[in-house]
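Before I ask anything, let me first share the structure, which is written out below as structure tokens.
Here the complex is missing one protein chain, while the rest keep their positions.
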Amino acid sequence: MNNELSSIIECLVFTADSALSTDRICELLNEFERSEIKAALAELVEIHHVRGGGFDLVEVAGGWQFRTRPIFQSYITRQIKTKTSRFSQSALETLAIIAYRQPITRAEVEHLRGVDCGGVLKSLLEKHLVRILGKKDIPGRPLIYGTSKEFLEIFGLKDLKSLPTLKEIQALDAVPLYERQEELQLEPEKVVPVETDLPFE
Amino acid sequence: MNNELSSIIECLVFTADSALSTDRICELLNEFERSEIKAALAELVEIHHVRGGGFDLVEVAGGWQFRTRPIFQSYITRQIKTKTSRFSQSALETLAIIAYRQPITRAEVEHLRGVDCGGVLKSLLEKHLVRILGKKDIPGRPLIYGTSKEFLEIFGLKDLKSLPTLKEIQALDAVPLYERQEELQLEPEKVVPVETDLPFE
Partner (left out) sequence: MSIEAHGYRDENLPLLDGFHEQYSVHLDKFDGPMDLLLHLIKKNELDICDISIAVITRQYLEYIKLMKDLNLEVAGDFLVMAATLLQIKSRQLLPVDEQEEPEVDEADPRNELIRRLLEYQQYKDAGMLIGARALLGREVFSRTVPEPELVAPQNTEGPLEVTLFELVDAFRALLQRIPAESFHDVAPGDSLSIADCINEILSLLQEKDTIQFDELVSDEFTRERVIVTFLALLELCRLKLIKIFQGNGHGSIWFVPAVIAELPAD
């Protein structure tokens, strides 16, 4: 890489303690044009992708971050503990509803799920995956919820638009649900027994 | 890099929380020979040196670590200077008391927290999160505090009325089922409006 700007950006992303947004990079490197910075970022993504090392430069939650490639998971967990626990089905369902329908009230989530969601919501709030957006201007002024930046970070999503569209989901329906579940059970690494951090049930 | 071992080592060094010694790497990857690991490490150093990016793989006291290259030091400093600061627990607590109990005097805040709050209060005033509303009409005429407009902006609140009440947050706690049913009867707005015509049980 003979482009100094790319190296500088690489440095900044590498030392940042969370994903670094393009805006923030532009702010820090105000002697460069935004277009130059964007080109350098694209170049960096390419460089790391091509060299195919242990980590990649990825765009998540509106920012840039170096992340290890998923195939090396089993080696990494030999030395560090996994911090994120698997999410229960009710947590994922609730997250999905909030993600697609935000801003949304607790009553609306509960209507969709047909079940009380207080415990799940609180736990998602504590995990910072969901945040309070304010209060809805209707009688009773209920709180309204939305997903957080951490939600995008943890699930590796660039932004809310990169959520699978509900249309894609319908296409997936061609495969009966139970078959998909059996499929999941066949993969031993995917069945993780404990859910220590998220006691949703 | 077509060497998978190199990628695995890269992953381990990347995610380790301190420099990783060669011994430790050999221990973690005991399916590989020490000589292979040493060769892969040398290869990695070479790869990163040649590409000349923002960081290098270096051997520091006790082990291997990715380190940003010193020539970029000045850019990293820019990042530290404008890093987002997180709230300390005491600042958060003091701010919460002021938000929920305003107008309030410093003595009242300290009574609730049980500790001196002068320093925290000053820093909240400096950050413009808290403002002085006036003086209380009691002996000594102590200053009374309240939250500012910036406070509302930071928390994305339309007005103070939009602050979630404690009751709303407490309502998120999972309540044992039998209690929840009783609560339903007590709180008419919370009962799901439909589907009540058919008495079941």
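A and B are the chain letters, set down in written order, and residue numbers restart from 1 in every chain.
Just so it is clear, a residue touches a chain if its C-beta (ideal position, glycine included) is under 8 Å from a C-beta of that chain, and two chains touch if they have at least 3 such contacts.
Nothing here was measured: the structure is a model prediction, and the numbers come from that model.
Considering the complete assembly, subunit B touches the hidden chain via residues 11, 14-18, 65-68, 73, 76-77, 79-87, 89, 92-93, 95-97, 99-103, 111-114, 118, 122-123, 125, 127, 129, 132-137, 143-144, 146, 149, 152, 154-157, 159-161, 163-167, 169-170, 176-178, 180-181, 184, 187, 192, 195-201.
Interface residues of subunit A facing the missing partner chain: 14-15, 17, 60, 65-70, 73, 76, 80, 82-90, 92-97, 99-100, 112-116, 125-126, 128, 131-132, 148, 153-157, 163-164, 166, 169-170, 172-173, 176-178, 180-181, 201.
Keep this in mind: only the chains that are shown with their structure count from here on.
As a whole-number value, the distance joining the C-alpha centres of subunit A and subunit B reads 16 Å. Partner subunit A is touched in their complex by these residues of subunit B: 1-2, 6-12, 14-17, 20, 24, 28-29, 47, 51-55, 66, 68-69, 72, 75-76, 78-79, 82-83, 156-158, 161-162, 164, 168-169, 171-175, 180, 189-190, 192.
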